[in-house]
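Take a look at this one; I'll ask things after.
Only a single protein chain was left out; the remaining protein chains are all shown in position.
Here the chain labels run A and B in written order, and each chain numbers its own residues starting at 1.
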Amino acid sequence: MTDLPNVLTAPAAKPNLSVVRIPRAWYIACAAGELRGRPLAVTILGTPLVLFRGTEGRAAALLDRCAHRNVPLSLGKVEGERLQCAYHGWRFDGGGVCRAIPGLCGEAEGRGRRVPAYPVRELDGYVWVWMDPETEPDREPYRLGLDGKPGYATVHRRVVAPGTLHATVENALDVPHTAFLHAGLFRGAGEPNLIEATVRRFPDRVEADYQGEPRPEGLAGRILAPGGGVVRHWDRFILPSISEVEYAIGEDAHILVSAMATPVSDFETVLHAAVCFRLRIPTWLVRAVLTPIALRIFGQDARMLRHQRDTIRRFGGEQYVSTDIDILGGPIWRLLKEAERGELPPADAPPEVLRTVSLRV
Amino acid sequence: MTDLPNVLTAPAAKPNLSVVRIPRAWYIACAAGELRGRPLAVTILGTPLVLFRGTEGRAAALLDRCAHRNVPLSLGKVEGERLQCAYHGWRFDGGGVCRAIPGLCGEAEGRGRRVPAYPVRELDGYVWVWMDPETEPDREPYRLGLDGKPGYATVHRRVVAPGTLHATVENALDVPHTAFLHAGLFRGAGEPNLIEATVRRFPDRVEADYQGEPRPEGLAGRILAPGGGVVRHWDRFILPSISEVEYAIGEDAHILVSAMATPVSDFETVLHAAVCFRLRIPTWLVRAVLTPIALRIFGQDARMLRHQRDTIRRFGGEQYVSTDIDILGGPIWRLLKEAERGELPPADAPPEVLRTVSLRV
Partner (left out) sequence: MTDLPNVLTAPAAKPNLSVVRIPRAWYIACAAGELRGRPLAVTILGTPLVLFRGTEGRAAALLDRCAHRNVPLSLGKVEGERLQCAYHGWRFDGGGVCRAIPGLCGEAEGRGRRVPAYPVRELDGYVWVWMDPETEPDREPYRLGLDGKPGYATVHRRVVAPGTLHATVENALDVPHTAFLHAGLFRGAGEPNLIEATVRRFPDRVEADYQGEPRPEGLAGRILAPGGGVVRHWDRFILPSISEVEYAIGEDAHILVSAMATPVSDFETVLHAAVCFRLRIPTWLVRAVLTPIALRIFGQDARMLRHQRDTIRRFGGEQYVSTDIDILGGPIWRLLKEAERGELPPADAPPEVLRTVSLRV
């Protein structure tokens, strides 16, 4: 009643809003090491959760709201295998069942006194949560395929992307901006080359397979593969929120960046990145040199995502135009919408080539 | 248009929102001593008021908005018996009538130039306001029955509770949380005892009468009644917003805590607390020892109320479950709703025993 909606005198084609919400899916709630003796408040898909780990070590996730008087359970503390509310001391087990009510003469348990509990998996150093407390998971979380393999090392990082899930994932897998926004850090240092990408759709993913790409001439490229060699490069989006960038350069260099996105809310996304690599240069050197470059690159991306999000919200939605070289944004959006509507093809459906694209990078 | 409403994937039973608005009632606007030569801005039930006291000492309350150009009158100053707007200098008397307009050649008065005026009473050191400017009060404000009686002393305090009126009053009269949240300060220091409460409904109030209660073993209890003795204890809610906790312990100790709530807005409540007591220990000692304990207890409560309120707003309402030992929350809610709808029983209706409850504290 206070503010009128803005009149934006720009030509007012009806905007889209690239927000999806896919609760029947696994998302990372936290790194396993973050969850110790104290309850941890985490928001996923706008839903406040409390995670806790009983004295036997099992992680659990409940809705972060006591059934009694709606105080967040994350204000409380862990007592044995139970989480105790800070206000009246009600105790809940990992399944959300109320096991004790101080002062009450009768039974503590009771259907109405339950708190919704979310399925949890602990894998590859992450705590994953299935965001629908009403269904049993019909699949398992994404795995880091190269983590722990002989010759491979893994680096983990958590960053916050101020954008929708779709905007964040499109950015993570977008090639053209790397030659411009990150010029000199990754691509964009030498003369542009004409390369070709084949885009393939699988039931739960989409992949761009790049041919004719030289070793990236930016700083990162020269460090990763000082000897050069034939480059193979794939970018993948895997439902509901995983992006993979994989490079194989010559015989020695293999690197797979998995960015596992957790939609905190419609307009904020957390990325848990795991970089698995086998390189000729020592692991400590890779960490020391590449981590600041990677964080600088992400800082530049985060600035764009934040301004993009603020503009989208200000205009009440997006009005994008795309070209041929916006390779994965469109297919990712269609996968997300199919998943949201529950209309994905069967898991054994054959892959399909969507198109091939030329671009100069 | 910017944010989508949150999808909270918790089972979505329709929530309640325990907000009531009862304008035909008296609320404390301020302590009498706060209102001196300058106008005072106060918000009650979301309505901005300006209080002022003319040179003859009479307090008045107007809507805090000049009839002319809608500037807050509280920016102005008191001139004799009138309040003068800071913008164009219009002057209003305590009844809201415009008495002077600088520069105007004609008459200042005029029906359309009035500002709504609210009935005011000054009693027991408080300025009370009747929050409906359209009706005459049909009753007088709540009085402090023990204030000024021989042998009694009174301590006053004002605190801000970040919660709805209902949540704040339920908290003030809730026994079980005192043994848990405030453990050691009031109750919860020794072994729990089985006690019994009889709940009685009167036309404008509800009372819990406790039997079999030992002296509270916490710090406060041992100070209040070092000699012990038979304990009598009543908790009362009196419409529209008063809670009383009364203890009589043995021959010597008598204490009545009146918390008079003013709903600032739907989700913020101010409590004016008056503690009237007759104890064996000297008044200065009671003040010196009990004030910090009372403020610590209230600080713990305020933290719970704030988180409870934030959770309720985040979920768009409450989803409470109650047990037998949530003694007064339900009856208070029903009284508030009856008062809001104007459906209270006649003042001479007989009291009614609602139920008796056992609890361990």
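We adopt the following convention: a contact is a pair of C-beta atoms (placed from the backbone, for glycine too) under 8 Å apart; a residue touches a chain by one contact, two chains touch by 3 or more.
Remember, it's a predicted structure, so these values are computed and weren't measured experimentally.
**Student:** Please identify which residue in A:Arg24, A:Arg121, A:His177 or A:Arg278 touches the non-displayed chain.
**Tutor:** Considering the complete complex, A:His177 is the one touching the chain left out.
**Student:** In the whole complex, not just what's shown, which of A:Val159, A:Met304 or A:Leu344 touches the removed chain?
**Tutor:** Among A:Val159, A:Met304 or A:Leu344, only A:Met304 touches the chain that is not shown.
**Student:** Which is it among A:Glu56, A:Glu191, A:Asp324 or A:Asp348 that touches the chain not included here?
**Tutor:** With A:Glu56, A:Glu191, A:Asp324 or A:Asp348 as choices, the missing chain is touched by A:Asp324.
**Student:** For chain B, which positions touch the chain that isn't shown here?
**Tutor:** 5, 17, 19, 21, 23, 45-48, 63-65, 67-72, 75, 86-89, 101-106, 110, 112-113, 116, 131-134, 265-267, 313-314, 316
**Student:** Of the residues in chain A, which ones touch the absent chain?
**Tutor:** Within chain A, the residues that touch the unshown chain are 1-4, 6-11, 175-177, 179-181, 192, 194, 303-304, 307-308, 311-312, 314-315, 318-325, 358-361.
Basically, only the chains that are shown with their structure count from here on.
**Student:** I'd like to verify one number: the distance from the centre of chain A to the centre of chain B, where each centre is the average of its C-alpha atoms, in whole angstrom.
**Tutor:** Once rounded, the distance between the two centres reads 47 Å.
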